[in-house]
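The structure under discussion appears below in the form of structure tokens.
Omission of a single protein chain aside, the complex is shown with its protein chains in their original locations.
Our next item is chain A:
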Amino acid sequence: MSDDIAVGGGATPTPDPDGLDGVRMTWNSWPRSKVEASKCVIPVAASIAPIRASPFLVVLPYAPLRCKPPCGAVLNPFARVDFFAKIWICPFCFSRNHFPPHYAGINETNVPGELYSQCTTVEYAPPPLDAAAPPPPPVFLFVLDTCLIEEELGYVKSAMRRAIGLLPDHALVGLITFGTQVHLHELGFADMSKIYVFRGTKEISKEQILDHLGLSSAGVRHGAVTGAPRYTKGPQPNGLHPSTSVYRFLLPASDCDYTLNSLLDELQSDRWPVEAGNRALRCTGVALSVAAGLLGACVAGTGVRIIALVGGPCTVGPGMIVSKDLSEPVRSQKDLDKDAAPHFHKAIKFYDNLAKQLVNQGHVLDLFASALDQVGVAEMKVAVERTGGLVVLAESFGHPVFKHSFKRIFEDDEQSLGLAFNGTLDINCSKDIKIQGIIGPCTSLDKGSLCADSVVGQGNTTSWKMCGLDRTTCLTVFFDISPSERSSQPGIPNPQLYIQFLMHYQNPKGQMRLRVTTITRRWVDGSNTEELVEGFDQETAAVVLARYVSLKMEMEKEFDATRWLDRSLIRLCSRFGNYRKEDPASFTLHPNFSILPQFMFNLRRSQFIQVSNNSPDETAYFQMLLNRESITNSVVMIQPSLLSYSFNSPPAPALLDVASISADHILLLDAYFSIVIFHGMTIAQWRNMGYQNQPEHQAFSQLLQAPQDDAQMIIRDRFPVPRLVICDQHGSQARFLLVKLNPSSTYNSAHEVVPGGDVIFTDDVSLQVFSEHLQRLAVQ
């Protein structure tokens, strides 16, 4: 797809696989018919990064021109323009639209930005309706767990303090702490610390919360509170009344800085007694309900992040994942498989409703879970993912994974996440294309007519809500090709198809933007395999498959992911491989397909498929990140990258194979969630003897340092911050590397091991065995 990239100036310093459009497709040439599409095995899907940052983005300071309803597509470079008649023809619906008067000056040499052929992605920044009104401030509501041991509480407090220091002065801040009960701190109460206390055991409705907070009557003045919750497009201009109750609980950071800090100083661990043999009572669910209710009343429609800092499982009230009795373990993947987790479905239902409420209000839930045990990420996943929230899973609030990730949210520099709010994505397609749905951090708005009957992920719509998104946020759109009778008639041979992504959002500065990306692809006749092969993107395909399989695993009971993947791969190879029937040795694959089997091999062994090796929380966490990261990053999750460092040669990529281990090499494994620096035995010995500190061994010192630096480079750009593991060959931590390597030599083949090499104690098949089987089966 790189040829689609039309970068202004053409000087791309580093080739960007996602391009300006941020769109990557499994198939860049689309089969014409449904049958042919199904024969392609890999679904027709696009991975889009709707608000990717790019230095070449064109920002237009006026409102877009739209095709007449119901189409509503925005004028784009693919529209045919009749400069004379001042007419443009929509490439989607072929309607003819007159240019409005202010486009009167348009002619061949004077075209507006959106018509530049390289500007397939432009961003409109129309002036706000009310220029005088400052953009609504971002809102941060911290929801802090206090059922923590003193040490953890100390960590979380210091993280909070740091965060408060980083908040923009005008940002509104609120604080909820919870343990056995929920404490909502009224920061705007000057006389003393005032706290609203909600019981942890009882589910309370939004209306009750408002009633309890005395907001229900005051709320009449806000449109937000009256009537049923409704979705509001963009921030309401009147969303914030300075005089109203908003400022009871949410205060500008500059005003409550002192209050918050003193509150934190005084904050103690939950004081309710914990009986022996029991877990602390922790009402995460109610706390989040209260947060959602409060925000719904005060600031519905504006950009809000609920930042939940959770240190343990919810043990009471709605959203409870495990009883307080310690003899009951937190549900495992096995329990879920056997449907033996008593609280699971109830909790899911609760968080599902919470998600709906938050989406209605346009608010984001971020989850920072830091505990050795599970905290219920699996259950809360739905609320986080639907609202486009961030999620970080760490072992402790003192762990760098948490500390650094948490800080990143508030930083406003180059590494800034570019957190945006209140996004709405609309997709227009050429006819014959329908949309099955989206996998990723968004919520279906259930509207639009171009939806496919079969649904994948958030479907039944051509419009999605993304309460929170950032510049790396990535969605996977699944298309359905369903040519109507008429269009299949040869009479109208339009070789191109068009898809337009319209992304409304509130950028980090609070301004409303509309980013429009219009792409075109070619229809090909399904029988023309070569053309299809040419347009195949195996990285995207691997990621899409991974996402698709994860979804199926989640949705379908008894789904055998490994088997499904194997079958798909075999079918794909049968369809697109070159071979003689029944002759495995003759099997070859086009370069565009060549790495796919390896991806599949690694995917089968990855945490996404081998879920029983992980807790449900971890699985949910991995899956959420898989669904929202870019293709490049996702590929790393599936198939980690391995770099090898040694004397006398530059760092080089190494095979993800146990054979890459060598006593005098340092390996740097990037498995996305963790980064492992692995010192070969010899290197480790040298290091232990301190050679690196001796001037004559400066080279060694540099060698040691190089992977560290590279690791830091990776860490710096990544969110959540990966876990950095530094280990030595044969050390206990070495398992973080070994588990990812192809077990080409196991204890069964130990005799073949080269000196300094390593073996993996596993019965798993190696890539070689896998490939052999694949070949054999594909040619049948």
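Just so we're on the same page, contacts are C-beta pairs under 8 Å (C-beta built on N, C-alpha and C of every residue); 3 or more make two chains touch, one makes a residue touch a chain; residues count from 1.
Note that contacts and distances are computed from a predicted model.
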Protein name, per the UniProt record, of whichever chain is missing from view ("Dynactin subunit 5", "Protein transport protein Sec24-like CEF", "Elongator complex protein 5" or "Regulator of G protein signaling 9 binding protein"): "Protein transport protein Sec24-like CEF"
Contacting the left-out chain in the complete assembly, out of A:Ala104, A:Met192 or A:Ala276: A:Met192
Hidden-chain contact residue, picked from the options A:Gln208, A:Asn278, A:Asn614 or A:Ser674: A:Gln208
Contact footprint on chain A, counting only the chain that is left out: 180-181, 183, 186, 189, 191-199, 202, 204, 208, 211-214, 266, 271-273
